[in-house]
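Heads up, one of the protein chains got dropped from this complex, but the rest are sitting where they should.
The block that comes next holds chain A.
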């Protein structure tokens, strides 16, 4: 499997008065395309911080992130997020004054995708994820949590993002819906050859990912592998 995302000696710290608080220390890891990764750890260990560094939302104190062999800072963080990355959060993933397919078209427009029939493509992807046309045209606030997360996933497919970073994507969902989302992520990696990295405190979720990593004393280490 091809390495898609690499962390090179990534460190992050901040000052609390005279005290230096180290969040991440010298994190180095290679993430492969077509695999699912879970990053676990106790609250406050730096999981979300690591995700934001990998997503180009802020700059590390030391080290760098490489995507497809190129430093994301040199590529341009905004361009990296626009062309190659998709971020999924626990909630508030969708713009509420747009319906489901409009949210997807918005993402396609931002990514400058030259599609002639964006609406048809959006509806097709949504249908594949179990959102019918009627639901696709509904106000997104009227969709269930699971449906909203599926729309967020559909958006990542529509914009052809190769890397999907998700922060507690199933935190507020019931078991059945959570499982269906997990299966969507797995399909994205194994069938669509995306790199999926999920930050979660849910052990059940983590156990279904290909690779489990944890943050221990600021360092990123593997906790378990799945064959």
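FYI, a residue touches a chain if its C-beta (ideal position, glycine included) is under 8 Å from a C-beta of that chain, and two chains touch if they have at least 3 such contacts; residues count from 1.
One rule holds in what follows: contacts and distances are computed from a predicted model.
Undergrad: For the chain omitted from this view, which of "Aminomethyltransferase", "Paraquat-inducible protein", "Germination protein, Ger(X)C family" or "ABC transporter permease" is its UniProt protein name?
TA: "ABC transporter permease"
Undergrad: Could you tell which one of A:7, A:45, A:65 or A:107 touches the chain left off the display?
TA: A:107
Undergrad: Among A:23, A:57 or A:129, which one touches the chain that has been omitted from the display?
TA: Looking across A:23, A:57 or A:129, the contact with the absent chain belongs to A:57.
Undergrad: Which residue, A:82, A:138 or A:201, contacts the hidden chain when the whole complex is considered?
TA: A:82
Undergrad: Can you list where chain A touches the absent chain?
TA: 52, 55, 57-58, 78-83, 85, 87, 89-90, 92-98, 102, 106-107, 110-111, 159
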